[in-house]
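All protein chains but one are shown at their positions in the complex.
Every chain is named by a letter (A and B) in the order it is written, and numbering of its residues begins at 1.
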Amino acid sequence: MRLLKELDRKDPVEVGRELHDFASELFPICRSITGNGIRQTLTRIRQRIPMEILEVPTGTRVFDWTIPKEWNIRDAYIKDATGNRLVDFKQCNLHVLNYSVPLQATMALKQLKPHLHTLPEYPDWIPYRTSYYKEDWGFCLSHNQMLALRDSDYEVCIDSTLTDGHLTYGECYLPGSLTDEVLISTHVCHPSLANDNLSGLAVATALAELLTEHDLRYSYRFLFIPGTIGAITWLARNRETVERVRHGLVLTGIGDAGGLHYKKSRRGNAEIDQAVAHVLRHHCEGSAILEFSPYGYDERQYCSPGFNLPVGCLMRSVWGTFPEYHTSADNLDFIKPHQLADSLRVCASVIDVLENNLRYQNLNPFCEPQLGKRNLYRSRGGDAIAMETNARLWVLNLSDGEHSLLDIAERSGLPFSTISQAAEVLREAGLLSLVAEDVPEKAQPNSNFDAGMSLAQSSRGPRRST
Amino acid sequence: MRLLKELDRKDPVEVGRELHDFASELFPICRSITGNGIRQTLTRIRQRIPMEILEVPTGTRVFDWTIPKEWNIRDAYIKDATGNRLVDFKQCNLHVLNYSVPLQATMALKQLKPHLHTLPEYPDWIPYRTSYYKEDWGFCLSHNQMLALRDSDYEVCIDSTLTDGHLTYGECYLPGSLTDEVLISTHVCHPSLANDNLSGLAVATALAELLTEHDLRYSYRFLFIPGTIGAITWLARNRETVERVRHGLVLTGIGDAGGLHYKKSRRGNAEIDQAVAHVLRHHCEGSAILEFSPYGYDERQYCSPGFNLPVGCLMRSVWGTFPEYHTSADNLDFIKPHQLADSLRVCASVIDVLENNLRYQNLNPFCEPQLGKRNLYRSRGGDAIAMETNARLWVLNLSDGEHSLLDIAERSGLPFSTISQAAEVLREAGLLSLVAEDVPEKAQPNSNFDAGMSLAQSSRGPRRST
Partner (left out) sequence: MRLLKELDRKDPVEVGRELHDFASELFPICRSITGNGIRQTLTRIRQRIPMEILEVPTGTRVFDWTIPKEWNIRDAYIKDATGNRLVDFKQCNLHVLNYSVPLQATMALKQLKPHLHTLPEYPDWIPYRTSYYKEDWGFCLSHNQMLALRDSDYEVCIDSTLTDGHLTYGECYLPGSLTDEVLISTHVCHPSLANDNLSGLAVATALAELLTEHDLRYSYRFLFIPGTIGAITWLARNRETVERVRHGLVLTGIGDAGGLHYKKSRRGNAEIDQAVAHVLRHHCEGSAILEFSPYGYDERQYCSPGFNLPVGCLMRSVWGTFPEYHTSADNLDFIKPHQLADSLRVCASVIDVLENNLRYQNLNPFCEPQLGKRNLYRSRGGDAIAMETNARLWVLNLSDGEHSLLDIAERSGLPFSTISQAAEVLREAGLLSLVAEDVPEKAQPNSNFDAGMSLAQSSRGPRRST
């Protein structure tokens, strides 16, 4: 399978437009870590890819955490004495402190002010703030809006509910020949913010869609989860599945105009780290590799010391380093169709590496085999050889059963695809054999959605959303 | 214990002044590798810290070496025909070649000249020269002094004695909870030279004084010894004690205006190497780490291949790289109170790292524990976290029983003290436990001065000075 090749059959402009359209479709929904916003979002994803939507009741213990009450919101506003909505949730769902408890009150500006959040450095932008685990209420507004508030009484309403309910997440499992899995995780809990993380959500969905059309070596598991609590919940409920995760990526903030950044897994030298670094080095200028750190996105949980999974995080601009981060300026203009399509291409390239990163045994290890008599070498001696011939020499020289094709690509400085194609040509010529433990087992006929099923039927009793 | 915190309660100007005063008090004494100069020096140190003064007889074999005869000197001069002292030991004890045999003679300039040592490049300075192991005599003088000598007869007198006696050294043992030791070694054999090594002597004494006021995890052993032969003697007489040395520092030349230099132990990757490098990186600009080399100070002996102790050397300007080295220009002006105090602070920081460099086990290794419910995280989501919160995440993520706090500080780029405080907070919150083998044993009640005692009572029969 060559995913990138498949993807490149499509018009890249069209690919970018579709990704951006999907983000635009989901943009208005007020998501949070629980509630109907996330349900609606997952339902839209399920229209595109096979996916289970799973629900876990409030109060369930997940490691050191507890599933919180479910939050929903219909409306919120600050009205002046004349009934004008000065701050209006219906205009922008960032206006309410996410997870605000219900409130209906009239109060003086002085009482209201401690509950108002603004960004003085960017006086036109609305910040995004949350209070998931401490009951509180508040409004986020532009600093200019706040400055315009006169010393008066205001009608303040938050028409929300915070009650026992469920935490909801989506899981898309695509079985391959191996039960070993590639985990793709993306958080879906942010309200009207485009880069963080509708970009990740859209690219992950498109990637899953692309994979459904192909025979896969690895099995793939896509998680669409609320940040932190969702990853913790999934890990708590899938202690055994976790052992199958051979590679993983958190996709987030990959639509902005910045260069790609990959934050390595805690292990630092996992195959996924090597694979993404290789792809970025050959794919594009201006990308960068970051060392692991325990602050960030859901790799925090996957890379906690008890799991220490080989999961890195692929982004464009790094969270917290650009002013639009977690503000109303992270809107649909902030993400670019071209960049979304490019991120999807990188993901496809990474999967191409993972799928094809096999180890071979040179069947003529003593001296070079005579490539010329197999028409795999230039017949005229004296001038230079082509890159593809060079790739063949590299593959033959390093195929000692130890070096993977990615190792060979790295040592030769050649792109993985060139090395991988050279290996294919040499294997067809009978010069290489696959190392035994890399030969894929036959696909397990009943493995499709097995994991999702077992979740659904487990004694922990998740309820399947319909 | 936080030694630096204790030290920083004092006025740094006062600390610097006291260090310089102690150097000034000792400056006039004519020290050598044996004799009364070193005895007087050790007696002054013993007024400040608990210390054994040990003596080993001339002729004692210490590995490949033999304790030399004891040298003492009362006077030395070169007089002209009119009886004027042209070169006078009483004006500066560098004037005599250290360890010169006794001499009383009148001789022509021509005969005298081969015994005169000068520094033509620095014509006003007197060089420091020695001849410990080859019987010789000589005078060191400024080049200008020598140029002024006319072709005449001179009365030459060296009123010294070179007879069977003892080699004298001091040993200060401060017991801690562990019998594992930190060795601090400083040479005390140089006459009126300030940086080399009254600076090291003064800082080591102050450091020992500071440590006596605290409960210690490690035991500490301070050696005040004549260079080379003193270290060899101590090692020869303490073959078993040596096994307890877990970390060590040679302190020398740490009062001049230059930046700090740390020469790594022969091992190159010992904990002391990591600790000092960490402290210097965070403590100050302009410091540098040097690779081990077998030329230098007493680390030469501690790092000989049979011992290979984890002992590095902390200096300011590196020996031999500044013109004042081993000349009369290495005087009390050459060392700065501020620099002495700063060196003491660095030593205190290093000890803080060693004392607190423990390994912990994260008791919630699967996913992050919920810091928010323990008031260890900001409750409002959406904005950045503080460095101390970040430090907590690092400690939790890497506390797998393998990484030490210093490892975590290095990988996170945060100062050790921040990481160490985060670990303390997390341990108090019940989120970490100390790795079993790092739990200090109970203090051995009788361990104080044990080593000194056993030395005193050993069959090698050292005589205790009174």
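For this structure, a couple of remarks:
Everything below uses one rule, namely that contacts are C-beta pairs under 8 Å (C-beta built on N, C-alpha and C of every residue); 3 or more make two chains touch, one makes a residue touch a chain.
Here the structure is a predicted model, which is why all the values come from computation and not from measurement.
In the complete complex, the residue from A:Asn98, A:Gln339 or A:Ser399 that touches the missing chain is A:Ser399. The chain that is not drawn here is touched, among residues B:Leu112, B:Leu174, B:Leu211 or B:Ile232, by B:Ile232. Residues of chain B in touch with the missing chain: 62-65, 98, 127-134, 136, 228, 231-232, 235-236, 266, 291, 293-295, 300-301, 303-308, 320, 326. Mapped onto chain A, the interface with the missing chain covers residues 362, 364-370, 372-373, 379-385, 390, 393-394, 396-400, 411-412.
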